[in-house]
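A selection of the complex's chains, in situ.
We just call them A and B in the order they show up, numbering each chain from 1.
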């Protein structure tokens, strides 16, 4: 059975997913698209032989649409996801699930009311093979019980519209989810260190930042975010356990010896680093929908990330240690 | 336009390509299959919604088939490729193009007679991103003019039916093509060194072997083949130029520190190492067919590899230096 997918939002990431579903994934096809820019939606629909809808609501309502992928502007995610839940249709929401924890909570409540899991949130690190090796090492006891996690998230350059809170909401949000997933427990407090700003910054931007988290069991995780590091896109993660450590490898690149140096290229974009993870993410979502089962980061994971991000932004502004007001996870999400 | 593909041979690699075309590539679909085992062909045809043909010849002749992928037993490749040339249809032949240089020559002659390039041969190293970085470094002058190439091709275990000549025809054949492609010139002589056999060998098998090649311009290339190395699937290649060297990286794997050691897993199968290269290979073939152009290793490359392999096997048996009787490449293949 082929999953008929409707895609809401045909901007950069939406177009990317449409291409992905059509060209790299199996078992699904895009049958419907919608976008605020209806001309754009129509053009893309024509290209992939899908139908353009004037609104996301109408797309969701259409009987031909089996499942929905939400890639519209972040403030609209919650509304569309709630619409899908009301219609009883599986939905993949790009991160964030919603722009406020309160809206995430509404989604979580609605999904529980619906009585079954229908929502997957777009945290793609969980689908990267290096992260999966790290998760397997932790779960397999290769390094003993975890005590610390050290993360680094660097981009070569940020656009001028990138502001200090986005270091959390757009950047560290990936590490927030990855840390929860690796540890399989919740984070309870957060503090943000603000090193001297890089002089290569935009004047308004606190860059770099270091986020410090504590988990339920007392594991400490730190996340360096540096979005104007100049030299490349560099993702690092090391877990330290009671008997050993595990660290993500650097991407494999040709080693050249010349002019008294050995050099390897450093990736410059997240696409170079994570394209395959996105492919796997969408493929596993389609497979899960086809088999009527649950997979990947849940609405609860989206909600938890929002709660943590809110506390992180609060900590950025307060300069102090903020507790993270995380409710107990309902059994529904076990 | 979607390329309608007929696949001849539905064994391991044929099935793999059928799955690849259906699930991972864009722009093509399998519309026809054939196999000596007609029941098997019928079952697979049913699964992918294609038609089963009683023979490769009938598959080639069918009007619905735009292009043919030959993955049958090696001794049948030449016949099917010649059939495609007669029918004027693009054909992808798994390696080898033919089991004798004479048969390869017939293909090359037939393609020239047909007046346009229709054949691509399955040397997938050229589509691996690490090899492409190496090729780019050479072509870009990063290490100066090449002087030497050192290659290693190790498998953990070989099946009992693997015999000493297969070290060339099944294993080093990949390096033979890669060396020609990296250097962009022909090989002129070959010698084979036979180290003491591993005691973990099958009694009949000379394993390891070291092939030594010289090129037109005097570059020396060596290829260590060791198909029972026990520890893993390990592909290495280092090019040494007048001003520097370039070396393929090892695959990136999680680094674990524990029990006084740092460890990384070593791949165990060629699938782990080269699956993506196969995907790219077939995708680029489909793209080329759709756009009516030429891409990838040609019939001439298949022929040249056969000539070199013949001389290599001769050298294995003679113990001496054998010249490689390579004709001049027709302008048709420039």
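The rule is short, and it goes like this: contacts are C-beta pairs under 8 Å (C-beta built on N, C-alpha and C of every residue); 3 or more make two chains touch, one makes a residue touch a chain.
Not measured: the values here are computed from a predicted model.
Taken as a whole, the complex in this structure file is built from 4 copies of one protein sequence, with 2 shown in place.
In this text, only the chains that are shown with their structure count from here on.
Chain centres here are Cα means. That of chain A falls 39 Å from that of chain B.
By the touch rule above, chain B contacts chain A in their complex via residues 22-27, 130, 133-134, 137, 142-143, 243-259, 264-265.
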